[in-house]
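All protein chains but one are shown in place.
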Amino acid sequence: MHGKIILRVVSKFLIPYILLFALYVQWHGDFGPGGGFQAGVIFAAGFVLYALIFGVDTVRTVVPPAATRICLVVGVLLYSGVGVAGMLLGANFLDYNVLASTPTGGQHIGILLVEAGVGITVASAMITIFCTFAGRRRDDGEDPVA
Amino acid sequence: MSMFAVATVAVLVSMYMALIRAIRGPTVFDRILAINAFGTLTVILIAVHGFLAGRPEFLDLSLVYALINFIGTIAVTKFVKYRGMSDPDDEGLRGDL
Amino acid sequence: MEMVLFVLSWVSIIAGGVFCIIGAFGMLKMPDVFTRLHAASLIDTLGIGLIFLGLAFQAGFTLVLAKLAMVLVFVFFTSPTGTHALCRAILSDGMQPETIDGSRAVLVDEPETSPDEADEAEEV
Partner (left out) sequence: MEDVIIISLLLFMAIAAISIARMHNLFAVVMMTGLFSLLGAAAYVVMDAVDVAFTEAAVGAGVSTVLMLGTLALTTSEEKPASPKHARSAFVLVVITGAILVYGTLDMPSYGDPNAPMHHHVANRYLEASEKEIGLPNVVTSVLASYRGYDTLGETFVIFTAACGVLAILGRSRRPRRRDEAETDNKPEVDA
């Protein structure tokens, strides 16, 4: 186990803070720079770091393939669902004014949910794409060291 | 000339030298090294520019840069060493960086 | 007090800038990868550390100070780790540091590289 310990310890120490920072970017996007897109990418970057050091298979036990696929759909449905909810309450598609008693309150809820949808989709899409690429072996070459 | 301007000039000069090393190579490790240093210099540049422009609130960006720089270095190193990213390192020393 | 802080931040920022330039210059002029690695680590430690210290003196006790500290702590942990990973990759690639008397450096815990792995490394 000698040698590999440094990267493992440092990354184990850092990954929770990376995910926390992603959540900060997600929910602080209303006030400062950031938002769902950036937060999703940073969240996925935490998992990418984990995959690089502990292997893609380990990540796949933490986040099973089915989970990322479901999250991928959930994010898109959450975004469209907010739009449809506005329609059901008697306004236009993606009009958030009617979601709460006051227009600004409705806008606040709508934007929060929409950003959450974007974040979930982007994070699960990035994790899916990375694991699909990295989990595959080269087709032409030999398996390096069985 | 404020102190931030001095720091900016120093960082820009260093960035130029790091860029030349990244282009010149000669081995792939020289490039990784130069790009890693370049990322750190960018982190400094963004922080110093925030103070220079009088709005130092945007330091979140520096954090993102530092994070991305680290992940990029690890990814590139792993790629160079193993020609791929798929190998788990549970057994033996494969996948060890 | 103001004056002291002002002088301190000037000194830190100038010193940090000088270390950045020395590090980058060394990275450009040093003869082999290991010495360049050594020069580049100057930027990641003293360069960013001193410049951020100087900025911290200017920031005062605000959220900005906390963010500066966070970036510094992050770089403090990640930069040596990245350099360590890179150095092990270079060593496993078969490169050796140049020594004065031409002897090879002794690597304590480097695993034996299998022949086909060494072949692959050469393609890069």
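We call the chains A, B and C, going by the order they appear; numbering starts again at 1 in every chain.
Keep in mind that, in the parts below, contacts are C-beta pairs under 8 Å (C-beta built on N, C-alpha and C of every residue); 3 or more make two chains touch, one makes a residue touch a chain.
Keep in mind the model is a prediction, meaning the values are calculated, not measured.
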**OP:** With the missing chain put back, which residues of chain A would touch it? List them for me.
**Re:** 25, 29-35, 37-38, 41-42, 44-45, 48, 56, 60, 65, 69, 72-73, 75-76, 79-80, 83, 94, 96, 103-104, 107-108, 110-111, 114-115, 117-118, 121-122, 124-126, 128-139, 143, 146
**OP:** Would you write out the residues of chain B that touch the absent chain, in ascending order?
**Re:** 5, 8-9, 12, 15-16, 19, 22-23, 25, 28, 31-32, 35, 38-39, 42, 45-46, 49, 52-53, 58, 60-61, 64-65, 67-68, 71-72, 75-76, 79-80, 83-86
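By definition in this document, only the chains that are shown with their structure count from here on.
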Original post:
Across all chain pairs, which one has the most C-beta contacts?
Top reply: B-C
Original post:
Based on Cα centres, what is the most central chain?
Top reply: B
**OP:** Go ahead and note the Å separation of the Cα centroids belonging to chain A and chain C.
**Re:** 31
Original post:
So what's the Cα centroid distance for chain B and chain C, whole Å?
Top reply: 10
Subject >> For chain B, residues that touch 2 or more chains besides their own >> reply: 57, 60, 63, 67, 70, 74, 78, 83, 93, 96-97
Original post:
In chain A, what residues contact two or more other chains?
Top reply: 3, 7, 14, 144-145
Original post:
Which chain C residues qualify as touching chain B in the complex?
Top reply: 9-10, 13-14, 16-18, 20-21, 23-25, 27-28, 33, 36-37, 40, 43-44, 47-48, 51-52, 54-55, 58-59, 63-64, 67-68, 70-71, 74-75, 78-79, 81-83, 85-86, 88-90, 92-93, 95, 111, 120-121, 123-124
Original post:
For chain A, which residues count as touching chain C in their complex?
Top reply: 2-3, 6-7, 10-11, 13-14, 142, 144-145
Subject >> chain C residues touching chain A - in the complex, by the definition given at the top >> reply: 74, 77-78, 81, 84-85, 88, 109-111, 114, 116-117, 120
